[in-house]
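One protein chain omitted, others in place.
Labels run A and B following the written order; every chain starts at residue 1.
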């Protein structure tokens, strides 16, 4: 499948993405999925998360603001997703900086996520490398996290995506850099979190996790470039970015520099 | 009361609407109420929900992302609302698709909601009809849910509103179709949820639940038409829609086709 074909398939199939995510970005995440053509849905309740994970096309587990109840729902969702062969994405928000989620992420990372998406500090912390992250911000360059990403990919059979000025997508076999100018996304909360959800939708719509992840990062970054050109500050950028997720032609992915390392 | 008079009254009286709603749309719901001229307020805490329901002008119970604690607060709010004769609105989000909320909704629907607002699949599931909903999306046409809406209306003495390409408002005696082009609202999360809150405000501001519900749906849809004409994609639409809730002249309701069935 080509990169544009992944995005076309996403729009055509409108995959249902079950998001267990944080309260800060839930709205932006749902709107990003809707804009891109996917169908978001959320519940954080044990007793619902399991059944829902079985009917969804993909599941996102984002550790941004866990509650005790949401963590129990995540356990249930992951187990059900694995039983049903539903792909699930792990976004280890602020892992390394905050203790409860760090222990939790270290446990669930072994439960076969299809994709792990985070910033450099989060990926390094999750792999057990020394990182210097501060809350949700990365203090480490993407290049410094590629070895950690490779380790996670080999250990858990997952694709690992590391977000930064250029994004790295890493598997046990390959490393690809996706070059877009997404700097404005760092001025909007949930810029990375919604990318994790969008990648989940692309995985559901595509044929292999690696290609879908590259397609999601390339399209997302391209939409950010388009939105940045049409906005003055972070408020107008956020609205333009949602528009761009709906309006950017998937064929524009041909203009994104994809670098095989 | 005429339809424009309901909206004028809402702006004039600024009813306090206590929303127990989901974390995905809480922000958009509050902004929609503020834009329309109502006063939103939220708490999900037992011990607060009861007293607050007594002082509010209307209460919204939206089942989008229930937590154990929020469900307890909802119980308390409904009981207090009924004691104080405060009208309350039930939005059975994803009922039929998710088990815990389905059982919960089946219990509270008998506690005299003034209005039940959902999509066709949710209304059919709540009435015990066979539906094909998938999470928050309806897979059933509005027409297929009118009989279910009528049953709920007769059984519980409520008005029932079914959202779709055209909205149906059903009571034991009447069925009215409200024809507006609100398709863009399906590209913004909370498009339906905020309508439930806005209808609660209109019920508080009006004289009878049926007329207020029709007025709310007509005005909301008209605002969506206005916003769609001024926007390119879902991000700019959402901002324009909030503007339109504030700026649309209630007299424009005269141009909305209201069809008595």
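What we mean here is this: a contact is a pair of C-beta atoms (placed from the backbone, for glycine too) under 8 Å apart; a residue touches a chain by one contact, two chains touch by 3 or more.
Only a predicted model underlies this, so the values are computations on that prediction, with no experimental measurement involved.
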Residue among A:49, A:238 or A:253 that touches the chain left out of view: A:238
Which residue of A:27, A:62 or A:119 touches the chain not shown here: A:27
Missing-partner contacts on chain B, residue numbers: 16, 18, 23, 26-27, 30-31, 34-35, 39-45, 47-48, 51-52, 55-56, 67, 69, 238-247
Residues from chain A at the interface with the omitted partner, ascending: 22-25, 27-28, 64-68, 94, 97-101, 134-137, 186-190, 231-236, 238-239
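Assume only the chains that are shown with their structure count from here on.
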Whole-Å gap separating chain A and chain B, where each centre is the average of the chain's CA atoms: 32
